[in-house]
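Quick one: the structure is below, and I'll ask about it shortly.
With one protein chain withheld, the remaining protein chains of the complex are depicted in position.
Showing chain A:
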Amino acid sequence: MTTHHPPAGQAGKSFLSIGGLLLVLIILVLVNVIASRVNARWDVTEGKLYSLSDGTREILSNLSYDTAIKVFYTRDETHTPVHIKTYARRLMDFLSEYERHGEGKLTIEHYDPEPDSEAEDQAAAYGISGIDLPTGERLYFGLAAVAADQEAVIPMIDPTREEQLEYDITRIIARVQSAEKPTIGIISALPVFGMPMMGMPQEGGPEPWMFVTELRKNHEVREISPGADSIDESVDLLMLIHPKGLSPALQYAVDQYLLRGGNLMVFADPFSVSEPPRSPSKASDGLAALFKAWGVEMDLGKAVVDFDFATRLRGQDNQVETNPFWLSMDADALNRDNIITAQLESLLLPAAGAVLKAPDSPYTFETLVRSSPNAAMSDTMMLQLGAEDLRRDFKAAGTPFDLAVQITGTFKSAFPEGPPRDPESGTDKPGSDEPRNTGNGHLEEGQGPAVVVLVGDADLLFDNYYVSHQNFLGFKISRMFNDNLNFVLNSGEMLIGSQALIGIRSRGTFERPFTRVEALEKAAQARWLVREQELMRRIDDTNRKLEQLEQQKEAAQQLILSEAQEAEIRAFQEERRRINKELKTVRRNLRADIERLGNTVKFINTFLMVFVVAAAGMIYGLRQRLKSRR
């Protein structure tokens, strides 16, 4: 059977023309244009590094103003440290994702602040000053978000904060979208705004606690008295610190504030060690109804005793002991996936309570700080006793307790019946039921999701537990010794941002170092360190002996040095030269294994395959020749 084929090309001849080519071009362009509207993208990196979280995408799609991200980065390739170079490249890649999602409203601008350039002036204008490299050059690596008349700056992009990169960038983009400074309202039973001295003018009194001063740098901080009966609409974040004796009206106001979508930070303490003396009770109270509505069970008569996170303290009898009521939390106790705690290293919680989720709670609880399993709940009365007494009766619960949690959900009112009745007025006013349920904008259920960060301790806010002040030549120097303040600032910053900002997770890192090289470096150090130390010791000895000999020589200048002495000096000088040489070799050896590995790797990748291919070619050629001879 034969098949008849048309002469080549004839079938398609009418199509194969300039017109056809144009048609193909138009079709292909159209296909590409249509596809550009489809978001079919697969991020196959391990930590989904190039996928912005939903929160960021939401913020980017709702930008109120055209926003520019101005990146100031010194491109001088020779002196910039390698890790900064790599990180800068990744940052640019990552920012291009922002540009992609910004739908034209967000642009990325690059500036290279060379010395005496316009870009350098601009960087300075944004407060981006750069750092001096050991080589004398100045390295700029910062960025500014600019929208309308607002600007927010990250003066130095810190590669160690890589996991927070998205949060940091999105936060400043969100910040420049509004002109107002956010307001924080604080209700506190502790004198966080400073305690006015008796009979003294207010300004003479002790200063506010440090966290208030820090919050005031970026926010308007407003005091709300525990006796107040309402919360101003303009409050963006409400902090309840050791809440005690809140009026029912204020409790209701807090409840409604949360239902309107406001976020809360609550520091409830079973035993406040920083509360002024003579207080009848040291425990927070007055939140029972609200806790119930939030699905929280918290026994404020008990504190967590944790022997794994115990703190060394000077006891009443002036003896140093490890006290398990005072919790020194380290990184293991902190949630690495939550933006608030991801970067923190340590917290100090003096007598903290445990936050439990009620079995029927419909809300999402995310642990921020957690005790070790070697912990138990203990009556706060036991605080008076020493660690020895505690240890005697201690029985570990075996499961950790949550000491701080983030509760998210669309909350229901703790006052389903409406505003509480005014106890002052005594009996019900006629017809008072009506406005309670329908009037005054009473909400029974939240208008949207809200977040409560609930911490089982309020003392962590007191200066003494995170900062030491020193007076140095008339200057007050403050030194932070843990992350208590950062915890509060992080929480505040996150809760004040939009809901979208809260959803941004701590992300994976781009960093993938050569683990083998690192291991070699460590091994070489271990191997050569002893030798290096020994050589250093010997060179010190030799130097000392030489010095002694030189002194003898001076003292006995008139005397002619014996030949033996001269020889001794020469021998020591020789010895010193030899040790120095050996020391150099040792230091070179530190890198030798790595250099050898580098050379091997370079050789294999540059030449080995080339040899193989060339050999294959030659064998093939020879075989062909042999074949043709035959």
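Here is the rule we go by: a residue touches a chain if its C-beta (ideal position, glycine included) is under 8 Å from a C-beta of that chain, and two chains touch if they have at least 3 such contacts; residues count from 1.
The definition used in the following text is that contacts and distances are computed from a predicted model.
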> For the complex's missing chain, which UniProt name, "ABC transporter permease", "LLM class flavin-dependent oxidoreductase", "AtuA-like ferredoxin-fold domain-containing protein" or "DitF protein"?
Replying inline: "ABC transporter permease"
> Among A:195, A:288, A:381 or A:604, which residue is in contact with the omitted chain in the full complex?
Replying inline: A:604
> Of the residues A:44, A:320, A:564 or A:626, which one touches the chain left out of the display?
Replying inline: A:44
>> Touching residues of chain A against the unshown chain: what are they?
In response: 3, 5, 7-9, 11-13, 16-18, 20-21, 24-25, 28-29, 31-32, 35-36, 38, 40-46, 49-50, 82, 85-86, 89, 93, 110, 511-517, 598, 601-602, 604-610, 613-614, 616-618, 620-621, 624
